[in-house]
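With one protein chain removed, the remaining protein chains of the complex are shown where they sit.
Here the chain labels run A and B in written order, and each chain numbers its own residues starting at 1.
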Amino acid sequence: MLFLQQLLNGLANGMGYVLIAVGLTLVFGVLRIVNFAHGEFYMLGAYATYYAMALAGLSYLPALLLSTVLVAGLGVLANYFFFAPLQKEHEFTILLSSLGLALLLAHSAEAIFGADPKYLDTPFSDAILDWGNITVTQQRLLIMGVATLLILLVYAFIRYTRMGQMMQATAQHPEGAALTGINTRFVHGYTFALACALAALSGALVGPTTMLFPTVGDWAVLKGFIVVVMGGLGSVTGALLGGLILGVAEALGGSYISMGFKDAIGYAIIIAVLLWRPQGLFNAGAQR
Amino acid sequence: MSKTALLQALKLSKRFGGLQAVQSVDLSVNVGEVVGLIGPNGAGKTTLFNMLAGSMAPSGGQLFFDGLDCTGASAHQMAKLGLARTFQITSVFSALSVWENVLAATYRHQQASWMSAFFQTRGFRDEQVLMQHRAEEALRQTQLLHRNRDTAHSLPYGEQRKLEIAIALACAPRLLLLDEPAAGMNPEEGAKLVQLIHRLRDQGMAVLLVEHHMRVVMGVCDRVVVINSGEKIAEGSPQEVVQHPEVIRVYLGREAVHA
Partner (left out) sequence: MSFFKPVQALVLGVLLLPLAMGNDYVLHMLTLWALYSLLALSLNIVVGFLGELSFGHAAFFGVGAYTSSLLVMQLHWPMWITPLAAAAMAALLGWLIGYVSLRIVGPQFAILTLGFGAIVLTITNYWVDVTRGPMGLSQIPAFSLPALGLDFSHAIHMYPLALLLLIVVLYGCHVLQHSRQGRAFIATRENRELAAAIGINVFRTKLIGFVVATALAGFTGALYAHYLRVITPDLMSLSYMSAMLIMVVIGGKGSLYGPVLGALLYTFLLEALRSSGAWRMVVFAALLIACVVFLPGGLVSLWRRRQGAIA
């Protein structure tokens, strides 16, 4: 039964990773940017939820929604000021710029919010469900439920809506898409906002299961990279499968081998994948 | 296998999935000879060229350089053997100066290690002087010496193309592979290019060029090979090839002569 318990934990964590990774992979696919600052939006989502509850007195779910919208808006600004102007630059420049943004956001957060860890309490974090020998907090169930729903929505969005198809077109052929009249700048901004919203949501959902500190973004972006590299840069399906695999591998590895080396498992996976199949496990070349 | 053939390709083929880009081509270039490779667009010239230069591995056939089996050798290995090439889309070290560009190309002839540079040994300093002479000579042959200090990307297109050739020359190759060297050149520049190639040939270099400019091909080549749909359809002197019925058929309806 320990196995099932760990499996469930792993899936819950994994869905959290998926939310981070989907945004990261979309930004790469559509904007061709590897965004080191992505984890910071996860961090901001968690902190925004915390402060919305602590300062504005909102309850958890409204706070979560508010913070998602806020951080998405911040993402639009970030794209406008940092990434859009650098569109034509060498990827080196963009990578370094995104590192700069990550540092800017993380250290600003430290300066403003303080470096001490904060605890995000929600009505779901203590409530427990018992299923035979398996224990799961409602928060974890919430993560899995919301994340699953979101992934399906994102998938449907990309496949069936006009904006989604414009995103696909821009990802597959930037110049061609612009020639057919697609406003690629708008698509970029939209995609970035969507990615940040997903990251923020992940932060708000997963935050309560652990503690918040300003540098959590570094951890989040690294997980995101691991998943995205596994799944293939630009592939949403890959991000989904990769995230779940990582979550489960960590949970099982952590309990059966050693808690300490839990994180190392993810890094070992990423290395193994990049060496064996650098384009990712599920990458068909371009999208979905 | 001809004793004097510097480069010898036997039944060279390349397959991309379902597409046979090059089919069993025999090609040779001798010392002191200028060979032209022509054919319509999409005939497989570039693929063949890349296989000869080592930047693409053949699916079948063999390649020999000066008698040595170098089938499947990589680009840098071919360069080490004494082959130099230019690219269809101008390829130089854009951010570096013209001087730095050609000096870099003297790489394969240098032996001095970093240690000998650190201690400024006699051997190192002598080698440096030698390499500088070589670089200077390459720039002189392509009339770029006055552009020494300029950054490569600040050069106008025609001069960048010349820089490409200067880089190739600085490698002191035995075989020079030129990919559409006359592209974008006016007739005057084209004539200068023909003169340069003739000079190089007289100095003992072997040259293979892919070209669409018929005037250049006629003017400079000792021998012409015609490729169509991945296969060799004709070979001979420029005059012979131009009258070859198959060649005429393939080029009919296409512009046979570019200014």
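We take it that contacts are C-beta pairs under 8 Å (C-beta built on N, C-alpha and C of every residue); 3 or more make two chains touch, one makes a residue touch a chain.
Owing to the predicted nature of the structure, the values given are computational and were not obtained by experimental measurement.
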Hidden partner chain, touching residue among A:Gly100, A:Pro117 or A:Gly176: A:Gly100
Candidate in contact with the missing chain, chosen from B:His76, B:Arg199 or B:Arg249: B:His76
For chain A, residues in touch with the removed chain: 34, 82, 85-86, 91-93, 95-97, 99-101, 103-104, 107-108, 110-111, 115, 214, 218, 222, 225-226, 229, 233, 258, 260-261, 263-264, 267-268, 270-271, 274-275, 278
Where the missing chain touches chain B, by residue: 53, 55, 74-76, 79-80, 84-85, 87, 91-97, 100, 103-105, 107-108, 110, 112-114, 117-118, 149, 151, 167, 171
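The criterion applied here is as follows: only the chains that are shown with their structure count from here on.
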Cα-centroid distance, chain A relative to chain B, in whole angstrom: 50
